[in-house]
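A short worksheet on the structure shown next.
In this view, the complex is presented without one of its protein chains, the others remaining in place.
Chains here go by letter, A, B, C and D, matching the order in which they are written, and residues are numbered from 1 within each.
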Amino acid sequence: MGRYVIRRLGQMIVVLFGATVVLFCTLFILPGDPVGSLGGDKARDPAVVAELRERYGLNDPLPVQYGNFVKNLAQGDLGEDFTQRRPVTEILQPKLVNTAKLAIAAIIIDIVIGVLAGLIAALFRYSFWDVLITLLTTFAVGFPSFVIGMVLQKFFVVDLGLFPLISDGTLNSMILPAFTLAILDAALVARLMRGTMLEVLRADYVKTAVAKGLPRRTVLLKHVMRNSIIPVVTYLGISFGTLLGGALITEAIFNWDGIGLALVQAVQQQNNPIIIGVVTFGVAVFVLLNLIVDLLYAVLDPRIRLA
Amino acid sequence: MAEPIKKDEAAVDVTAVEAAIERKVDRGEPILQVRNLVKHFPLTQGILFKKQVGAVKAVDGVSFDLHQGETLGIVGESGCGKSTVAKLLMLLETATAGEVFYKGQDITKLSGRALKAVRRNIQMVFQDPYTSLNPRMTVGDIIGEPFDIHPEVAPKGDRRRKVQELLDVVGLNPEYINRYPHQFSGGQRQRIGIARGLALNPEIIICDEPVSALDVSVQAQVINLMGKLQDEFNLSYIFIAHDLSIVRHISDRVGVMYLGKMAEIGTDEQIYEHPTHPYTQALLSAVPVPDPEARANRERIILTGDVPSPANPPSGCSFRTRCWKAQEKCSQEAPVLAVPERFKGQDTPAAHSSACHFAEEKQIVPVH
Amino acid sequence: MTELTKSDAGAGTAQTAAVPAEAEPAIKRITQWGEIRHRFMANRLAVVGLIIVGLLLFAAAFAPLLAPYDPLHQDLANTLASPGGEHLLGTDALGRDQLSRIIYGARIAVIIGLASIFLACLIGVVIGALAGYFGKAIDSVLMRVADVFFAFPLLIGAIVIIIVMGRGVAPVVISLAVFSWPTVSRLLRSSILSVREADYVLAARALGAGTTRIIVRHIIPNSIAAVMAYAAFSVGSAIVAEAALSFLGVGVSPEVAEWGNMLSAGRDFLGVKDYLWVYPSIAIVLTVLGFVFVGDGLRDALDPKLR
Amino acid sequence: MTTSHVTADVPAQRGTDGETPVLEVRDLHVEFKTREGIVKAVNGVNYSVKAGETLAVLGESGSGKSVTAQAIMGILDSPPGRVAKGEILFKGQDILQLPEAERRKLRGPKMAMIFQDALSALNPVFSVGNQLGEMFRVHQGMSKKDAKAKAIELMDRVKIPAARSRVGDYPHQFSGGMRQRIMIAMALALEPDLIIADEPTTALDVTVQAQVMDLLAELQAEYHMGLILITHDLGVVADVADKIAVMYAGRIVEQAPVHELYKRPAHPYTRGLLDSIPRLDQKGQELYAIKGLPPNLLKPPTGCAFSPRCPKAQDICRTELPPLVPVSEQDGTELVGRVSACHFWKEQIHG
Partner (left out) sequence: GGGNDNKGSDAKGGGVFRMGITEPTAIDPVNAQESEGMVIARALFTQLYDVSVDGKLIPKLAESGTSADGKTWIFKIKSGTKFTNGEVVDAEAFIRGWTRVAAKASASDVSYHMAGIKGYDALKGGKSDKFAGLSAPDANTLKVELDKADFEFDKKTAHAAFSPVPKVAGAGDNKKFNDAPIGNGAFKMKGSWNHNQSISLVRNDDYGLEKAKLDGVEFKILNPANGSQLEYTGFQSGEFDYARMPTPQLPVAKAKFEPQGEWYSADFSGINYLVVFNQNAPFNNPDARKAISYAIDREAIAKSVFQGMQKPATAFLPPSFSAEYQAGVCSTCVKQDKAKAKEFAAKGGLKPGTVVNFGYNTGAGHEEWVQAVAQQLKDVLGVEVKLDGKPFKEALATQQEKKTSGLWRSAWTADYPTADNFLAPLLSTAGIGEDPATGKAQGDNRSRYSNPKFDELLDQARQEKDAAKRAELYKQAEKLAIDTDQAVVPLWQRTQYRLVNTKKFDGIKMDFFEDPTLAEISLKK
């Protein structure tokens, strides 16, 4: 595939470099010894601390630590985490899969609900439906996701017993968390869609489409939709990235073993290898996603030339 | 043609440029000299992953002079590079090669303050009235914008009046000052564009099909207006149009372009009454005559086929693929733009630059 | 050069003198803003939004006069009192009056919501505009920087910022802004990509307009719609995000009367003392609603074609 | 490859009298609501086209030509636009009374439109083949493959070289002339009874314009369609039209067969228009231009809308709206197909 893709992937390496350098420096200046304590209030045996500092090279100067990281990364090794002392890749791999599953489900919900709602709101601007959708989307933003999630959980799991409380990875157990996760972005997508739709609806080619005698449905779903979807694609590209990293609250509520929670926990415990692993992965995903989004643009809008 | 001034090798000196463009040029002297202007757009292929496979030779070695106070018309088939020439002159595109001398200064390498100063003196009226007006600005703001950019032209308090005057000048109701472009018809919009171009009282106005969307009565007003302004301020125009009648009406000299090259150039009389290039002849014959009686007794040369792709122009003479006179030589040797051999030294109107191996006079337009 | 005067007018037009010079001042030159204001005020929902936002600002400004109690006053004898009676909206776990806290909370909500989004938009618009307008290397570099910020964990960033600045409103605002500008810049950039090729941009350049002017006057107004939709919404989500930061201990101090704090404190009482999170949520929803209506109204008002 | 031929094909009067017109517009009024007030863009337009006939609509820009066409096609921007009054009879039936679903079915198979600006009128994100084929898929339920074949056929028909390989290209990849031909192909796709061409060649240069107009005329003759040609290029009009309607300020001010109009205009505005034309064969010092500004449609002048600009205006012109009346010879014999809306048409036509 073209030079463009290769160049973008090359940029990914630069971004990875940038992000990890910044991250290393940041983690380095954070107060607190990453291996200085146990999970609770208790301090760690200084002998153990010394052993772990030695083992994880924490006594090395920053550039050396970074050099080691890069060397290992090149071999696909992200090191060992500081608490369980298991390989980071092994710890993160299932979490990544879980998070990705959830994020994909959420994106699908975003697209279906968001685009549909935006469409309706734009078509019937200032009508009852428009206002209703505006209200609903506002609620989706104003009510924190933990409230939405826990209310859903209470109702569908405890009261109705429709879904399992503790997810078992099945589609059924994914519905509620995916919905909780999607709801905010679906609202934003709906707004975005409404905005762009209103602009596209006035375009000359929409007139042409009507003049061709196309049914309203075709005019809207084909000619209008395709042109208004581009900002939505941008947004979804971004939000997919954030979904991957930021599903913290949803993951907590539905006990979804994903990287969002892992990251927060790691930050609180200064479990640096996990932080670095998640960020490294996150950067890679972002660059890839943006590449995909940019490629998608070119597909959606043939006028856009990639170079 | 006056010899272009030697290109300044040293780095561009802004003050020198500014001084140079302050200079007044006498009527009839060249104010703009275009030498071998080339613009190639990289051509890419593939739907998703494009790679450069060649270049669109939009402008491929165009030279001409524009004299102070004259109007140079440029005509030619769609896509032959007229607009690109205009954009190159306006420095809206960077030339692949060639120079543009404005009052002796090569302006193709300018930037910053010097460029701004040059732009104050060279203005452009755009081809497409639909896309060349910012949909979110009122007409007042659009026409007033030049004054915002060049505040020295009009004092702040004076601007509104000037804007209304300009509207009046181009035949728009000054009451429309608060309207938005979409509230106007195509012709009305084009007038807004002209008003904007006139605002700075430039020395040169490059008009890229400025009246093509106007109805004849307004067109006449605008053309008359342009003529008047020219007389009064010694304006020089480059007037790009597809309407040969209008071009003839307004131009002192006319250049005919074909596929990025100048096919023929001469005074309006030379071109219209004594065309020697077959393309010019075809062009003239295709002009619809607003007289139904003429339908019967006109000879029309209807060219078949499309303009060849500028990415892949024919060898030799680029017109040969559509030319009824084409011969072997045409495919092998590119004709140069010069007075054809056979007319050289003759004192006939046919003795003007024409890029054809077989240039020959043919009268298309009846002389009255 | 001589000024262009009446006498210069076209041969055909001058004589008509459609508008005598004396009459000219009669045509009021409506400024663009005046126009926008007019259109805005003609939009009912926008006005409703404006009223809500106005009320919010009013509450923020006159909180001491409006609030029935001191929002910090603890009454341990009267904790978790249900709404009604002396405390219209009940009291929290420390016996503080909810209504007063919500009223005071408006102050910080306004500051956090508006300031963080303003800052994010400021950074995002500048960077997005530069990236979109200049394209090529600048675009690549800026967008990759954005990628780094996307992938960089907010929590770590927030902690670092707090270490530098201490806990408080300013670090929260900065944390939120620093990590949400990439969305803005991405959204803007993608719209700009299509706008920058427009002829009116060329026309402005031909007039000698500088880059700044072109971006500010021509490109941004024609591509800002998506950003505005996002911004209006994000005012609310910023407040909610603050709740998450509070919960993780990097937000504003917990005693501060602030909606995010209230939410994070009310979270544990879900299903038990629901009023603890319901009222702050409603405050956020109303705020979001207000800003969304205003944002929509503004967007529509800014688009002359929509009338 | 190249042909040089002398054409002498004078289009015959194709209209056949007596037959019901394909389209008849009666007293059409269209208004736009704007902030400043109601813009009366069309104020009682009457015209008709028969099968195989070409009606050219001339007029100043902003005079309501496009709006009338849009009203006929039912693609007015509404709101703010709306048809305030009038009838649009398609083969005798008032289509304004039809439900939207019925009306939709007319668009495409029965009437089609070619837009002024082909680039913005074509959807930028779909290939031209897709947009052409859509006509067949939607109206005839054709399969994708067949529709594509049809699209290629159409592109061939409008003489787009290498149609087969370009069917998947996007509008921005075509030249202006080609785009316009694609618009024409799209309009012709279902061989409608009526085509409205709104300045189809304005953006094209002469040689291409000649090609396009020839093509249009040829196809029109072949399918025996009614054609409404909106333009202000009087040269084009002279070449192809059968009759001409001249619009001013939302009204028809004169209508006449093409030869007659050029010879003897019966309205001062038409006269002015003809005089404004620059001629290829003469280089005048100054063109004639109609004085003054086009009327503000928000507050049209009382009486004849042209009166403020008319060199021959009398008091009555400023107070009384001139009706559209048949024009006759000096001796009273009726001039078939000629009408004028001038109080002083007699003076105008007979000197």
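Simple rule for what comes next: a residue touches a chain if its C-beta (ideal position, glycine included) is under 8 Å from a C-beta of that chain, and two chains touch if they have at least 3 such contacts.
Owing to the predicted nature of the structure, the values given are computational and were not obtained by experimental measurement.
Give the labels of the shown chains that the missing chain contacts, considering the complete complex.
When the full complex is considered, the omitted chain touches A, C.
Of the residues C:I36, C:I159, C:I215 or C:V285, which one touches the chain left out of the display?
For the chain that is not drawn, the touching residue is C:I159.
On chain A, where is the contact patch with the chain that was removed from view?
30-34, 36-49, 51-52, 55, 83-86, 91, 94-95, 150, 153-154, 157-158, 161, 164-166, 248, 251-253, 255, 257, 261, 264-265, 267-270
Please output the residues of chain C touching the missing chain, sorted low to high.
Chain C touches the chain not shown through residues 74, 76-77, 79-80, 93-95, 159, 163, 167, 247-250, 253-255, 265, 268-269, 271-273.
Following the convention adopted for this analysis, only the chains that are shown with their structure count from here on.
Taking each chain's centre as the mean position of its Cα atoms, how many Å separate chain A from chain D?
54
How far is the middle of chain C from the middle of chain D, if each middle is the mean of its Cα atoms, in Å?
Centre-to-centre distance between chain C and chain D: 49 Å.
Touching at least two other chains at once: which residues of chain A meet that condition?
202, 301-303
Could you list the positions in chain B whose residues touch two or more of the other chains?
Expected reply: 128, 131, 171, 173, 175, 220-221, 224.
Spell out the part of chain D that touches chain B in their complex, as residue ranges.
Listed in rising order, the residues are 1-8, 10-11, 34, 58-62, 66, 116-117, 120, 161, 175-178, 199, 202-211, 213-214, 232-239, 258-259, 262, 272-274, 276-284, 286-290, 293-294, 296.
Taking the complex as given, what residues does chain C use to touch chain A?
Where chain C meets chain A, its residues are 44-45, 140, 143-145, 147-148, 150-157, 159-160, 163, 182-183, 186-187, 190-191, 193-194, 225-226, 228-230, 232-233, 236-237, 240, 243-244, 248, 263, 267, 270-271, 277, 281-282, 284-289, 292-293, 296, 299-300, 303, 305-306.
For a test of understanding, state which residues of chain A touch chain D in their complex under the given definition.
Going through chain A, the ones touching chain D are 202-205, 207-216, 218, 222-223, 226-227, 300-303.
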